[in-house]
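Note that this complex is displayed minus one protein chain, with the remaining chains in position.
Now for chain A:
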Amino acid sequence: MNSVGEGCTDLKREYDQCFNRWFAEKFLKEDRSGDPCTEMFKKYQHCVQKAIKEKDIPIDSVEFMGPNKEKPDS
């Protein structure tokens, strides 16, 4: 899968591979022995956040689980 930042795809794939392994082998087993992917994540984030700014993607000030208000049934 490609990244929204054309130059970030390789960094993304490298990070994803690391994450998927950690997620399955450590996190889901509630092994809290630390995340081996932090450096890769930093590099990837640096690249993708830059691309997001360049493309003006409106992600700023969107709260986590953002618009999670109760809505009436129609």
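Convention: a residue touches a chain if its C-beta (ideal position, glycine included) is under 8 Å from a C-beta of that chain, and two chains touch if they have at least 3 such contacts; residues count from 1.
What we mean here is this: contacts and distances are computed from a predicted model.
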item: Options "37S ribosomal protein S9, mitochondrial", "Trafficking protein particle complex subunit 6B", "PRELI/MSF1 domain-containing protein" or "RILP-like protein 2": UniProt name of the undisplayed chain; value: "PRELI/MSF1 domain-containing protein"
item: Contact set of chain A toward the excluded chain (per top definition); value: 1-5, 8, 12, 15-16, 19-20, 23-24, 27-30, 32, 35, 41, 44-45, 48-49, 52, 57-59, 62, 64-68, 71-74
